[in-house]
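Taking it in order: structure first as structure tokens, then the write-up.
For this depiction, one protein chain was excluded, whereas all remaining protein chains were kept in their positions.
Let's look at chain A:
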């Protein structure tokens, strides 16, 4: 299909941008929200992979930009796996425990989109960025 105008080009760009927005371009890493998911053996056993995929799906569905979902090794809270740390630039990091698929959706809707913390599930929130 031929591109006939700049608008058509931009439409293709937007559709394609989704596929490459995981890639760090070195431009704006400052204002990117990070979601770190503990993916050590204990995390995986407790369902971290499902949690991870739920995050990816929701972010895609809600078309949230400037966010990266990164898996990390064991964060040291094996009793509360899966653990998820949310780093929003300018705020101190927040660590959640026992994050299942439903809670992943909650974290996105409440914490990431509306800046409401999910108090009852927070493990800790005053520590240095991992």
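As a working rule, a contact is a pair of C-beta atoms (placed from the backbone, for glycine too) under 8 Å apart; a residue touches a chain by one contact, two chains touch by 3 or more; residues count from 1.
Just so it is clear, contacts and distances are computed from a predicted model.
Asker: Which listed name, "Hydrogenase expression/formation protein HypE", "glycerol-3-phosphate dehydrogenase", "Ferrirhodotorulic acid ABC transporter, permease protein" or "NADH-quinone oxidoreductase subunit NuoF", is the one UniProt assigns to the chain that has been left out?
Answerer: For the chain missing from the view, the UniProt record says "NADH-quinone oxidoreductase subunit NuoF".
Asker: List the chain A residues touching the unshown chain?
Answerer: Contact residues on chain A toward the absent chain are 1-6, 9-10, 12-13, 15-20, 22-26, 37-41, 44, 52-53, 56-57, 60, 68-73.
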